[in-house]
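To start, the structure under review is shown below, and the notes come after it.
One protein chain is absent from this view; the other protein chains keep their places.
First chain written, first letter: the chains are A and B, and each begins at residue 1.
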Amino acid sequence: MPDPFDSILYKYIYCTLSSTGDAECVGTGLFGGGLLPASLDWLAFVLTAVIIVAAVVNGVLGGVLMMIWGERRLLGRFQGRTGPNRWGPFGLLTPVADAVKTMFKEDVVPTVSDRMVFTVAPILMLFPALLIYAVLPFGSGTWLADINVALLFIIAIGGGNVLAIVAAAWGSGNRYAMFSAMRAVAMLISYEIPLVISLIGVLMLSGSLSLVAIVNAQTIPFFIVQPLGFFVFLVASMAELNRTPFDVAEAESEIVAGYMTDYSSMKFGLFFLSEFAATIATSGVITAVFLGGWHGFDPIPSQLWFVGKMVIVLSVIVWVRASWPRMRIDQIMSFAWKALFELTLINLVVSGLLVLAWPSLSTTELWYMAGINWVVFLASIYIFGKVLGPKHDPRRAGNIQDATLSRSDAPAIPAGGAD
Amino acid sequence: MPLSTQPITINVGPQHPSTHGVFRMRVTFDGEQIVDVEPIFGYLHRGSEKLAESRTYTQVVTLTDRMDYVASMTNNQSYILSVEKLAGIEPAERGVWLRMIAAELQRIASHLVATGFFLQDLGALGTPLIYMMREREQILELFERLCGARITNSYMRPGGVFMDAPDDFWPALDRFMAEMPHRIDEYEDLISGNEIVAARCDGVAVVDSQTLIDASVTGPMLRASGVDWDLRHRQPYEYYDRVTFNRPLATASDNYARYIVRIHEMRESLGIIKQCLEQIEPGPVRPEEVPALIRPPVGDSYVGTECPKGELGFYLVSDGGVAPYRCKVRAPSLINLTLLREMLIGDKMADLFVTFGSIDINMGEVDR
Partner (left out) sequence: MVYGIGLAKGMGVTLKTILRPSFTVQYPDRRVGLMGAAKAYGLSTPGLIFKRPVKAVRAVLGFERIEVRPTQAARFRGNEFTWYEDRCTGCASCAKYCPLGIIKIVTLPGGINVQEGESYAIDTFDIDTGRCMFCALCVEACPYDALHMGSSFERGNYQRMDLVLSKDDLIAQPKNPSTWYRPQMEEQEYSPFRETLDDFKKAGRHEMPSVESLTKRWVEDRKTDEAVDD
């Protein structure tokens, strides 16, 4: 069982408040420690938890605000335009304007709907997104809780958004919404499997499900050692987040806003918030599991390394959003079941054999594994592309390059028949 | 135990982000598959043809601008050719060259709009659209230099154009023409090879060429099925017989083919403009001031021209007065739209707007 005192937040706050004289608390804590009498030790524990949770939740919300600004700015720059820069210096107060606008709108509830389900749906969407932050390690010694089944916790909670989408569509009583919910449920359930199996490779390398242990086991970042797992996890998590190219659930140009069509004001604000919170949380998980967490060079604190790597992952997600169109639902499903699932199984088998061959997992052995895994990665992408890809290049199949570009000095039908 | 299912009818209403104007469809779905489509239009009807009966021939030019509001110059050109044929006016040479340059620039602008919104409906979230709007912005600035207005130009008059291009137009045009081929290459890099675009558009909404000819569909839709029919080549008007250009053809006749035909047509238009620039001579742009009130002799005329969406033609009937007795517009968007039901049945919901975008409809022209 991991020691709660490993978390420096916990250590400082608890030692400030409690006066039980814990061995760990010697010399730490503000004001010499011991603000509460010893009989109220349980209160110290509870207050510590509340303070840390409040800090993390506010940090998350602040991060969501930053992401709203960052995504819109970055999307604008990818498209060649500036992005919002009016409110506040460099447009930094734009999310505040967004939030104020959202709160001031009228909360319209359609008549044909199930009121309770309608109201509960956005809350159902938000909770899983916020709960993931409980186990994310933001830096060395900076986390809220270090449970030894952290990855399992994340996967289990991440499935909650499926229920929220169906609840939202059902509560709206809207045909467009039901369309999008059906698509979304099929897609989300299908992509959970590659998501989970790609993590098993990492699990084999680190020996523990706890995120802190995984980060500590990364003497070289795991995206070098397990490129196939990284690729599959990245793609599957973009699908889980309903982001382009998998955003059929909220395909703007077809079904207006999908399951969110009938929501207005703060309920819509909660959906919006939960989408961004989930995105940041997922990129945090990717950073911790594959990119080496908080490891980095010394003068820069580890928290900043973690946040920096998270920002890079978020930028890649926004970059993909700016570049590619959306896939059709049947293509998404076939991609999940025909390509990603097989790739994860290949990854699983190969990783298992490699760990069997070199069980001691020292750094040089990790480099050998990395070499073999990269060869497997490139070969399987190539083979799958050949087997499942389009059978002809549409630019060539009876199309422009082959057909003649008829020249206009060919004999024309004589003019003058235009009466 | 078989599951009983029921098809569902959805009203893709006049207010929708992707209907290129106000267009309504009642679509019946069986799951994700389209079973029936009933298009309903007329929401943008403004009575242009009736209004034309009470305006003089020059005033009707302002009405024609607003029919296909994305491609006003080609609308003007088609109407003016019909008036010139009716009244027997011989246009001035420089005026004709300027008309051709304006029409080809407008063709590029219209194809940029069509392709950009086609990709927007595919879900590309605006990146190709913004790039194409950036280029279209340059074309509209050229039009502003030329005739004072960006979209509803009213640039052409019977006999030529109303005014010669200013001196600062030609260097701006040269700058645009130097940059545009690289931009088109950039679009091809971004979109044409993209596997997701290919997977979504390839083999979707295939129509064979005989059906298209039977339904009198013209324009890039027809050329994407392999039929070499371009009115600038078959029934040359203005000076299109003095320039050489290719007509891109494709044989697949699916959404992807229609998109790629438009991209290549943009390149051809640039070539035509270059040839016009080589052949244009200084001179008057209108034969000595055509009178403001033209009274053509009794008769009728029809001239069909190749506008970016197909064959646009104005059938004008004159009774000797200052206003046309009847002005009937052969709108290509309306004729191309009649095949929508055949193209959509059997495809999925996600292909609904993609197909609709690839036909390239403008509701101002459909409803007039």
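Note that in this section a residue touches a chain if its C-beta (ideal position, glycine included) is under 8 Å from a C-beta of that chain, and two chains touch if they have at least 3 such contacts.
Here the structure is a predicted model, which is why all the values come from computation and not from measurement.
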Absent-chain contact - pick from B:D30, B:E141, B:D174 or B:E342: B:E141
Residue touching the undisplayed chain, where the options are B:T28, B:T152 or B:T211: B:T152
Chain A, residues in touch with the chain not shown (by the definition above): 74, 76-82, 85, 88-90, 319-320, 322-324, 331, 334-335, 338-339, 381, 384-385, 388-389
Residue numbers in chain B that touch the chain omitted from display: 55, 58-59, 62-63, 88, 127, 131, 134, 141, 144-149, 152, 154, 162-164, 166-167, 186, 189-196, 198-199, 287-292, 297
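The rule we apply is simple: only the chains that are shown with their structure count from here on.
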Centre-to-centre distance between chain B and chain A (centres being mean Cα positions), rounded to whole Å: 43
Chain B - residues contacting chain A, complex: 8, 10, 16-18, 32, 119-127, 130-131, 134, 190, 192-202, 226, 228, 232-237, 240-241, 243-252, 256-257, 260-261, 264, 301-304, 348-353
In the complex with chain B, residue positions of chain A that touch it: 75, 78-81, 175-176, 179, 244-245, 247-248, 251-254, 256, 321-331, 389-390, 393-395, 397-400, 402-409, 412-413, 415, 417-419
